[in-house]
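Only one protein chain is missing; all other protein chains are in place.
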Amino acid sequence: MTVNQFLILGALLFSLGVYGVLVRRNAVAVLLSIELMLAAVNINLVAFGSLLGDTLHTGHIFALFVITVAAAEVGIGLAIVILIFRNRSSANVDELDLMKW
Amino acid sequence: MNGSLTFLSVAPEIALAAAVVLLLLVEVTFKPRAWAWAVVAGAGLAAGTALSAWQWVAHRGADTGTFWNGMIAVDGFAALAGLLVFPLAGLGLMSAWRLAASQGRRGAEFIALVLLAAAGAHLMAAAADFIMLFIGLEVFSLSLYVLAGFTRERVDADEASLKYFLLGAFASAVFLYGVALVFAATGSTTFYGDGGIADYLAGTVIFRPGVLLAGLALLLVGLAFKVSAAPFHVWAPDVYQGAPGGVTGFLAAAAKVAGFAALARVLTAVLGARADDWVPAVAVLAAASVVVGTLLAIVQDDVKRLLAYSSVAHAGFILTALVAGRGGVGDMWFYLATYAVQVLGAFTVAAAVSGDRAGRSPLAHWAGLGRRAPWLAAAMTLMLLAMAGIPLTAGFAGKVAVFRAAIDAGYLWLVIVAVLATVAGLFFYLRVIVAMYLASPEEGASLPASPAVGWGARFVLAVAAAATLVFGIAPWPLLEVLRDALPL
Partner (left out) sequence: MEAGEVMVSLLILLPLGGSALLLAFGRRLGEPAAGVLGTLTVGAAFVLAAVAGGDFLAGGAHATHIPWFDWLAPLGVRAGLLWDPLSALMALVVTGVGALIHLYSIGYMKADPGFGRFFAYMNLFVASMLILVLADGFALLFVGWELVGLCSYLLISFWFEKPVAAAAGKKAFVVNRVGDAGFLVALMLVFAAFGSLSYEEVLGRAAGELSTGMATAITLLLLMGAAGKSAQFPLYVWLPDAMEGPTPVSALIHAATMVTAGVFMVARTGVLFDLAPVSAAVVAAVGIGTALYAASIAVAQYDIKRVLAYSTISQLGYMFAGVGAGAYVAGMFHLTTHAFFKALLFLGAGAVIHALAGEQDLRRMGGLWRRLPVTTVTMVVAWLAISGIPPLAGFWSKDEILATLFARGGAWRAVWAVGLLTALLTAFYMSRLIFLALFGERRWAEGAHPHEAPKVMTVALGALAVLALAGGVVNTPWRPGLEHFLEPAFEGLDLAHLPSGATQWVLAALSVAAAAAGILLAAGAYLRARRPAEEGPTWELLRRGYGVDEAYARVFAAGGQAVARFTDEAVDQKGVDGLVNGLGVLVRTVGERLRPLQTGFVRQYGLGIVLGAVALLAWFLSRGGF
């Protein structure tokens, strides 16, 4: 296993997340896709952290921070989605176009 | 100093966080009247401002000191950000006071979120490590996502909130990926010190800088999104228009200050060695922002949306200062500080005219404001003239300063584009002024005889007007002072 394989895995996962954000209509699915992107970041951070042999383990610790913050982010995101769902009975982001132009 | 764990270095954040905890505890325990919230919030912000002032006095002009294992920077730059962000949060709270008070018990949450956003914004400016920068960014952004949708029952605001959240989270993920790549290329996430990114970039010749450069690009995307620079500005008009009137001012002002503080430190202090790579990109972003913002503002019929596009153009003007690298940071601060006050003032008037819960503020609401509420109209006129860059307002002095910085950096073409946009921009600022003074309200339109303005909003407008005029007529003392606010 070389670091390149992790890099490629991360890049693929990240692209998958971006793709999901662009094509999924359900707000929850968009949220999940963003989580996928963050997971890709974590893979990268941990892989580079190990590769560099950093005694401070910066990469690993950074990944922990990302996971924590991502949890908070999901909490708030789901709350907003629920709010939208209550007001409109739908979580389809394509119906959110009251404000445009 | 590098490893020292002194709490004084993060004292402003601690003060704000303590105020938030205290506020929520007091709220849950005693269910006090609204003035008690004001006391706690005011104490927290005052403490934060005072601590920043102390840091400013002690550290201005000196080398950046880092604490907590190179996590937190203490320097003039961070102190100045505190001196700007905390009073701005105070003014934002005053401007939104009626909105907060009208939310019943949730008002305390509203105030807590503003304080958290302020703490996050300061952390973004004081971060000396990408981990800290990321945490500051998220604390700041998450608070704003919630604030944008604070009036839960209004679908406009919900939509603004979700759009802001989804796109913001998306941009954060892109930013993080950039950080991961920079970490891969340099082996560090710390900015300063031995083995820090700045040190590594200055001392190492990188033969295959692809990973680093890709990281730079994605970093830039994430931060450009926060400051709403084109083409990453798409969220701003929808969010500014949909967010409750009372919130938009703080949202617009704080997002600019925090985003540019982070951008300035990362670009000039950390990536200064790669300036040849990022300066042209920033110049193009600046040009795109002024052009797109101006062109789209011209065709808007809603004042809040118009101000949103104008804020895209202003992001471009501020980026213009950054093409000069470190030499332009003082000018950037000047423009940023004066613009933040102007935009807060303008949205405060918008909240008074169209209601502080309402999202939209169509031009029809503004017809004849000059007669219905002469002082409001006068304040708005001054803010608009300042944003348009009319001489003897702070906006003009700011434009001269950033243009000068860019000319010195050899970016004459950018300045010419920006000047032409400035000229064209007058058209849309003028449209609002014309509506206020020369148009009559439509028949049958139900408008309040004289828009409701609370004392807090009045104070905000007085401060904004005074600052705009004083720094327009005599900007030099401030510009001189801001020289010390460099990230080193």
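All chains are identified by letter, namely A and B, in their written order; residue positions are counted from 1 within each chain.
The rule is simple: a contact is a pair of C-beta atoms (placed from the backbone, for glycine too) under 8 Å apart; a residue touches a chain by one contact, two chains touch by 3 or more.
All of these numbers come straight from a predicted model, not from anything done at the bench.
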Residue of B:364, B:400 or B:463 in touch with the missing chain, whole complex considered: B:400
Touching residue (missing chain; options B:21, B:62, B:202 or B:420): B:420
Residue in contact with the excluded chain [from B:21, B:39, B:58 or B:434]: B:434
Chain not shown, touching residues in chain B: 162-163, 166-167, 170-171, 174, 206, 208-211, 213-214, 216-218, 220-221, 224-225, 231-232, 234-235, 237-238, 276-278, 280-281, 284, 292, 295-299, 390-392, 397, 400-401, 403-404, 407, 412, 415-416, 419-420, 422-424, 426-427, 430, 434, 437-438, 473-476, 479-480
In chain A, positions touching the absent partner: 18, 21-23, 25, 30, 93-94, 96-101
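Criterion: only the chains that are shown with their structure count from here on.
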Parts of chain A lying in touch with chain B, wherever the complex brings them together: 7, 10, 14, 17, 21, 27, 30-31, 34, 37-38, 40-41, 44-45, 48, 52, 54, 56, 58-59, 61-62, 65-66, 69, 72-73, 76-77, 79-81, 83-84, 87-88, 93, 96, 98-101
Chain A contact footprint on chain B (complex, rising order): 69, 130-131, 134-135, 138, 142, 145-146, 149, 152-153, 155-156, 158-163, 165-166, 169-170, 172-174, 176-177, 179-181, 183-184, 187-190, 237-238, 241-242, 299, 305, 359
